[in-house]
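Left out: one protein chain. Kept in place: all the others.
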Amino acid sequence: MAGSTFGKIFQVTTWGESHGKAVGVVVDGCPAGLPLAEEDIQKFLNRRKPGQSVYSTPRKEDDAVEILSGVFEGKTTGCPISMIVYNKTMRSSDYSEIANYYRPGHADYTFDQKYGFRDYRGGGRSSARETIGRVAAGAVAEKILERLGIRLLSYTRSIGPVQIDPARFDADQIAQNPLNMPDAQAAAEAAAYLDACRKDGDSAGGVVECTVSGMIPGLGDPVFDKLSANLAKAICSIGAVKSFEIGDGIAAAKAKGSENNDAFTAIDGHIEKQTNHSGGVLGGISDGSNLLLRVGIKPTPSIAHPQHTVTRDGQPIEVSVRGRHDPVVVPRAVVVVESMAALVLVDALFANVTARMDSLERFYGPGRS
Amino acid sequence: MAGSTFGKIFQVTTWGESHGKAVGVVVDGCPAGLPLAEEDIQKFLNRRKPGQSVYSTPRKEDDAVEILSGVFEGKTTGCPISMIVYNKTMRSSDYSEIANYYRPGHADYTFDQKYGFRDYRGGGRSSARETIGRVAAGAVAEKILERLGIRLLSYTRSIGPVQIDPARFDADQIAQNPLNMPDAQAAAEAAAYLDACRKDGDSAGGVVECTVSGMIPGLGDPVFDKLSANLAKAICSIGAVKSFEIGDGIAAAKAKGSENNDAFTAIDGHIEKQTNHSGGVLGGISDGSNLLLRVGIKPTPSIAHPQHTVTRDGQPIEVSVRGRHDPVVVPRAVVVVESMAALVLVDALFANVTARMDSLERFYGPGRS
Amino acid sequence: MAGSTFGKIFQVTTWGESHGKAVGVVVDGCPAGLPLAEEDIQKFLNRRKPGQSVYSTPRKEDDAVEILSGVFEGKTTGCPISMIVYNKTMRSSDYSEIANYYRPGHADYTFDQKYGFRDYRGGGRSSARETIGRVAAGAVAEKILERLGIRLLSYTRSIGPVQIDPARFDADQIAQNPLNMPDAQAAAEAAAYLDACRKDGDSAGGVVECTVSGMIPGLGDPVFDKLSANLAKAICSIGAVKSFEIGDGIAAAKAKGSENNDAFTAIDGHIEKQTNHSGGVLGGISDGSNLLLRVGIKPTPSIAHPQHTVTRDGQPIEVSVRGRHDPVVVPRAVVVVESMAALVLVDALFANVTARMDSLERFYGPGRS
Partner (left out) sequence: MAGSTFGKIFQVTTWGESHGKAVGVVVDGCPAGLPLAEEDIQKFLNRRKPGQSVYSTPRKEDDAVEILSGVFEGKTTGCPISMIVYNKTMRSSDYSEIANYYRPGHADYTFDQKYGFRDYRGGGRSSARETIGRVAAGAVAEKILERLGIRLLSYTRSIGPVQIDPARFDADQIAQNPLNMPDAQAAAEAAAYLDACRKDGDSAGGVVECTVSGMIPGLGDPVFDKLSANLAKAICSIGAVKSFEIGDGIAAAKAKGSENNDAFTAIDGHIEKQTNHSGGVLGGISDGSNLLLRVGIKPTPSIAHPQHTVTRDGQPIEVSVRGRHDPVVVPRAVVVVESMAALVLVDALFANVTARMDSLERFYGPGRS
């Protein structure tokens, strides 16, 4: 109940602090027989690795993942998959000064209020390193989705005021610029914006977008476990996320019904929507068209810019957060958003298997073996 | 797992369809000794009752709630509180024609895809009547919050393009106009806008805002069960919701760190934030300042305007949804948003009680009786 | 978390007190398309109805069930099935005297300790009437099991010292004697024993047995959610249960490995066990042979026999529990045991559907529609 477990059938439990011995995750409920190797996981972890550009922290993190259980002879066994990444660069001394004051925009104060004290080294449990477990689990989830023909595409939509231009959208660009933008020109402009921020000792936020194609209709449940609701929780559980939109999102609130409704049509007997304002869900259940999520991320709170705050005992001080920090977390958050969406989709796929009596009878019927 | 239960400790299970015999809710995990009467619940249900103005459906719904269990001699017993509202106006014939085609913007198609068929009468389980259970449970939750000094204030922030003006904000106005706007002038403008929509056979969406004062710091858990994440799920599980924001929300994505960070200060030894861009949470845990949520709601999909769609067997038809429908659901959604937020807060309050060993020892310590 | 919900995918929530307005249950997660009518439920409820013989309480309870939601045109819709039984014979005055003292063997004292007060009328929430919800849900579960070829057979194995003789086992007898024993001679002896108990103002306990045939191998999970563990919880959650055994049960503790192990054999390529000491589970997973459960039930605590106890404020008194009470609850518990076992089996069947990647791919594969 301390909330380190996510999902109902495909259950993921993360653990670990920034400067503890290791971080990791246990994935329970993965079906047996999925081919899985450490490389499958590492590929995802590398997408969130810092130190790849001037726009992310220059810390060298190795983040080499090890699978400790649940895989035998190259395939998942149906038993929990435990994965671990040892923490290698632990310069706790960098952080000792923050033990005694509350950094604005960070969880220092709220941890102290909740628990009475905190592991202050590198942000402890609220560090971005916690997302390593999410991404490792997301890698497993995406392997499952891939085999069912479901593909996720995620990227940076905007950084500060710089937004991608849909007319220049090029998915191949995403991996080719350090900001993970599908638009080379926007990426260059965003880079210039970030340079200016950095010179000012400041930071920027931005927006991540995630689309899912190959969707299966019928995923999600009608009331509390709407697909959109579970995605909202998953995404908003990522540190620094301040907004979640599905489909047209906030813009739908200004539209009229006649504009926002997606007309149905039939092509060769196959029913489709002519537009996709809904973002792939109707009544909380997937409608077979692409999912579209949009995620607003606040600027990195750690800035060199001097700030007013207080010490643990309430004395005012001025601080300027030093150390190795990302001037923007958005590009590194892309794979985390994608991972969380993947976890929700796998869980919804699993829950949906028992939605109908006829399919259950087919599954367990006389022809079973 | 069909997702009709919400919450972990304070657990709410809703049931019922628009045109079935009744709708209801079971609230499990309510502490014993809370004074509770049907009037407490009715007061909340009346806030979502249609038929109160020209802007909501003219159906006469009685929505009289009955408490069936869990209350003895005027107080909760700690056992499940079952509440029921019988459905009185069931003119299913109004809906018989929709059995055979898919209304754009509705869940007809996705229910058929998921379950193979659907209770098409009045939208069945995906009708707004499902929210009766949520609001009845929310009324119990708000009674608990009230006793702990936590107060929720919810209202319509905008309808279509018409937004309240913060300079004219007047909480007393909320209950005085049928649109639940805290700004009489905006309410009048929104009414005019809705009149125009209705004449066009069209509908509008809008934005609901919910603030929570008297917050206790330390609520919410650091990882998946962030207070903000659970609120996001709760809110996005309401039909028609397309966006969720906390604090500055989407605007934070464009801000710089130096603008978005809230400085801490101390007043008479009491630590506070000087601003509240964060909307009351830091690292997913409440920081003691007011919670601020903003919820984008799409326009009502049922419009008189003719629309293209298909029948269940894929034949194209043009439809014009008749029947008694709200031209805008936003004002009625206000109490639903508030109720869902209240459920999350109570659950977070309960989960937080075991966050520290010292308070647990005090609770169960030698002085216990 | 107040524990009125059972199951993970097929979730059952009961509510109601003995002398409140009604008792009921919400079944969430039932697949769509299962034919279901009130008669299906009533048939099960009638099996637990009191007033059928001198060995059960002479109260006339109607216990007519009403389905309030989740069924449309004779079939389940996939949405929650709410079922209600109104309480008709409420002579609360019968119970007013027990408000002030603690009946030995009852939950009066523990409710007061936990909640500070209690709904004392007829035992409130800890009355056997609470099992109405379980049995109504069990009836739904057994309909699902039946369609998959799984059959449950439950009966009274012993009452006090009188035990059935396996050599005389006759399943047809179960419904033909008021004690639900599959052995007419034992039933007659048990009746005589109960007559003697009653004359002494005393009561008896006994043992219920439940067997499940047509089992599907592979149900249950290897660690905490062993099929046997979930059955143990389900059964021990029934009031008055004091022991749970699977297979040879307590006798296995005295056996040697060479006696207790079940040898495997193959008949026409089909692998079977030659014996069934294990009671149908190995490593917590069903092995395809019959499940066998044995449940020890304590004697009814309400006895006319004078007993020593104390009042709420600790004054000693002698009491003799009056009112209409079963001299033995075992025969009425038979259908409750069976219902709880059915709930566990359905949940295990549902959880098992995602145990293998290949079956998941078949389910969602290219050939899906």
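Letters A, B and C mark the chains as written, and numbering starts fresh at 1 in each.
Here, contacts are C-beta pairs under 8 Å (C-beta built on N, C-alpha and C of every residue); 3 or more make two chains touch, one makes a residue touch a chain.
Source: prediction; values computed, not measured.
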Among the options C:H19, C:R125, C:K143 or C:R332, the absent chain makes contact with C:R125
Across B:P222, B:G239, B:G257 or B:G279, the one contacting the chain not displayed is B:P222
Touch assignment to the omitted chain, from C:I9, C:I164 or C:L291, lands on C:I9
Residue positions on subunit A contacting the omitted chain are 1-5, 8-11, 13-17, 20-24, 26, 28-30, 32-33, 66, 68-70, 72, 75, 77-82, 84, 114-119, 124-125, 350
Note that subunit C touches the chain not displayed via residues 1-6, 8-9, 14, 102, 104-107, 109-111, 113-116, 125-126, 130, 158, 160-161, 197, 200-207, 217-219, 221-226, 228-237, 239, 241-250, 252-266, 269-271, 274, 278-279, 281-288, 296-303, 305, 307-310, 314-316, 351-352, 354-356, 358
On subunit B, the omitted chain is touched by residues 8-10, 29, 31-34, 76, 78-79, 144, 147-149, 216, 222, 349-351, 353-361, 363-366, 368
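We take it that only the chains that are shown with their structure count from here on.
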Greatest Cα-centre separation from subunit B belongs to chain C
Taking shared numbers over all numbers used, above half giving same and below half different, the subunit A and subunit B interface sides are same
Subunit B to subunit C, mean C-alpha position gap in Å, rounds to 38
Cα centroid separation, subunit A vs subunit C, in Å, comes to 44
Rounded to the nearest Å, the gap separating the Cα centres of subunit A and subunit B is 26
Subunit B residues touching 2+ other chains are 1-5, 8-9, 14, 114-116, 125
